[in-house]
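Below is one structure; the comments refer to it alone.
With one protein chain withheld, the remaining protein chains of the complex are depicted in position.
Now for subunit A:
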Amino acid sequence: MADTARDAPPEQTDFHELEDGEELFPEPATTQESQPASLAAEDISTNSNGPKQDSLFDDDPEDLFAEATEEVSLDSPERDVLLSDGPSPAITPITPPTSVITPRIGHTHDDMFTHSSFDEIEEEEGGDSFDIHISVSDPEKVGDGMNAYMAYKVTTKTSMSLFKRSEFAVKRRFSDFLGLHSKLASKYLHIGYIVPPAPEKSIVGMTKVKVGKEDQSSNEFVEKRRSALERYLMRTVKHPILLKDPDVLQFLESSELPRAVSTQALSSAGLLRMVNKAADAVNKMTIKMNESDAWFEEKQQHFENLDVQLRKLHTSVESLVCHRKELSVNTAQFAKSAAMLGNSEDHTALSRALSQLAEVEEKIDQLHQDQANADFYLFSELLGDYVRLLTAVKGVFDHRMKTWQKWQDSQMLLQKKREAEAKLQFTNKPDKLQQAKDEIKELEGKVQQGERDFEQISKTIRKEVSRFEKERVKDFKTIIIKYLESLVQTQQQVNKNISYIFHYN
């Protein structure tokens, strides 16, 4: 190896000049700063592909998310009930053999839904305060080959009298969720209720799982879906009307559920739905409504703008997730390369320094990976959910227009019939005259109903939009804060690692 006689510069190389005993990374002063979550520590130690240096992470046992919930929520008695539930263990590994990833998300319970927004809504339904929590967990593959499917455990915890028990669980598959949504949509959308959309189908993703590929990407797919299903259910039950719907109750409570057949991706029902959607789109363009109420026009414009911006933001965040994952991979590769370089360097101190650099980079690459997951599960999925929700919102506005159209059509028809009747007055056809009078009576009823329907849907939409906007504000605030907290956490860990370069000797 290296002949030390040849090391011309004296061996006081290294980083002595830096290590004055002076702490380069000052101890965090306030409680806000010292919040490395126990979750993160747990995660890094199981996932780190670097040497285990547990001394690096002085774990603050304080749960980051609990503290966040406290600070974000508004003052309300219901809050205490929910918080006393406590944040449940964050990560539910996938049941089929090896859990390849355990993303550091902790969202299964400590997400945007751990506080109530209901107390603000003028609720005629007295009685229970809103206290219900749903989790989707334990994905399990049932069956084999192309007929296989994922079964998820849906657990409900509640104190509401609406339910027979306070804690219960059922097994559901993806098509069950779609079936639920389908029923709710057909019942409530056309009268103006914003029914939360179900998670999207993915033929590619699901096929990989069915075929039995137990790799990282199929595990990620299952986790993504599980999380989406959970958010879907929580959004649905947060709606005071939907919560009480018998289909929802049956979905949550009954152990056996008739298989929802019409939700198959390429079923005839599915095709029919697609055709109807297209027809609707065409109709929408041709309806010119006399908007007497500026509120609706303003709101529609608002949602239109919001939609455009959220889609744009969503795309950027997705890009960030992708690039951060790349950064993680590239950092890991660089770490290996730096280690190799350190090995071949024949100056001992420099060799050691390069190895240290390699070690630090290896830890940092794991942090990048974790952050990418947070980027995705917190930020990106929220945006995706809202892009889909806005479709539902725009849908109810469209239904209002259709309702208006129907009313107008009835009115026009009535008008025609009246004109016809007037003409008949001058002919000698008593039967026809009577028939016309009967038809007119019927139509008058229809017109009145049409007007009532229109007024009702308008009223419902106003309420729904108000509720939706409140939810939106809460959701975004909560998630943004959680996201920033994840960034703080990652940054703290990165800082720890960098400062280690100076102390390592």
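We adopt the following convention: contacts are C-beta pairs under 8 Å (C-beta built on N, C-alpha and C of every residue); 3 or more make two chains touch, one makes a residue touch a chain; residues count from 1.
Here is the rule we go by: contacts and distances are computed from a predicted model.
Think of the chain that is not pictured: of "Guanine nucleotide binding protein (G protein), beta 5a", "Tubulin--tyrosine ligase-like protein 9", "Sorting nexin 6" or "EDS1 EP domain-containing protein", UniProt labels it "Sorting nexin 6". In the complete complex, the hidden chain is touched by one of A:I191, A:L313, A:L413 or A:I440, namely A:L313.
Taking the complete complex into account, A:M340 is the one of A:M146, A:V211 or A:M340 that touches the chain left out. Residue-wise, the contact with the chain that is not shown comes from A:S499, picked out of A:S202, A:S458 or A:S499. Looking at subunit A, the residues touching the absent chain are 3, 6-9, 13-15, 17-18, 24-25, 32-33, 71-72, 302, 305-306, 309-310, 312-313, 316-317, 319-320, 323-324, 326-327, 330-331, 333-334, 336-338, 340-341, 343-347, 349-350, 353-354, 357, 469, 472-473, 476-477, 480-481, 484-485, 487-488, 491-492, 494-495, 498-499, 501-502.
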